[in-house]
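Take a look at the structure set out below.
The other protein chains are all here in position, but one chain of the complex has been omitted.
Right, chain A next:
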Amino acid sequence: MTSPEHLLADEVTVGYGRQVVLDGVTVRVGRDETVGLRGPSGCGKSTLVRVLALLHRPDHGQVSIDGTPVHGVRYAVPVDLRTRVAVLFQSPRAAADPRLSLDDLIAEPLRAVRTPEATVRERVAELADLVGLTADLRGRRPHAVSDGQLQRACLARALVHRPDYLLCDEATAMLDASTQAHVAAVIRDYQRTQRAGVLVITHDQTLLDHWSDRIVDLAGAARART
């Protein structure tokens, strides 16, 4: 029996001060499946994404990747473990360093792990092509492109390490319909070809139904909430 292939948040509890946001939540994202996450505003969907992305330490509970429990968060997580989970944030404006050109934005994770520059350039070109960024756009800084174009670049950045798990936190909420469809299609293709696990948060019920293999209701995922 091989180790399980899933990203698991096991009985995770998170509170900010006295406010308990997640109370014993268990969510599993398997390889080769797309899980939709649903729940009312303020029920902790984004917090759950931050916990799964190893960016926020849960008060109780454990995150594990393919059966390997992860200790610590942020810088404390080994780089090869950290880069297996990627996040696509809701606001590309906030998620992009305003000083970097789109090319540098996509290349940054590769350069952070000392990839040879020739490989970086090749991979960036390949991904820019995949998400539909023209050569003209790639040299621009975030303030000179639209939200949709910037989110495409952020998607390319998220995929640059070929992550096993991709977490999309309302990643298409701020985009126009055609960009939304394109971004969703790129993610779906990636999920199929890489056998990746994808977690999708969206308020768009139609998108959720079309996109995900199964839907988890966060209100129902809590342990003792009846």
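The working rule: contacts are C-beta pairs under 8 Å (C-beta built on N, C-alpha and C of every residue); 3 or more make two chains touch, one makes a residue touch a chain; residues count from 1.
The rule is simple: contacts and distances are computed from a predicted model.
**Q** Quick one: the chain not pictured, UniProt calls it what, "Stage IV sporulation protein", "Putative membrane-anchored protein", "ABC transporter permease" or "Sarcosine oxidase subunit delta"?
**A** The UniProt record for the chain left out of view names it "ABC transporter permease".
**Q** Based on the whole complex, identify which of A:Val12, A:Ala96 or A:Val145 touches the chain you can't see.
**A** With A:Val12, A:Ala96 or A:Val145 as choices, the missing chain is touched by A:Ala96.
**Q** With the missing chain put back, one of A:Ala9, A:Leu22, A:Val70 or A:Val87 would touch it. Which one?
**A** A:Val87
**Q** Which of A:Glu108, A:Asp147 or A:Asp204 touches the chain that is not shown?
**A** A:Glu108
**Q** Quickly run down the residues of chain A that touch the omitted chain.
**A** On the side of chain A, residues 50, 53-55, 74-75, 79, 82-83, 85-87, 89, 91, 94-97, 99, 108-109, 112-113, 154, 157, 160-161 touch the unshown chain.
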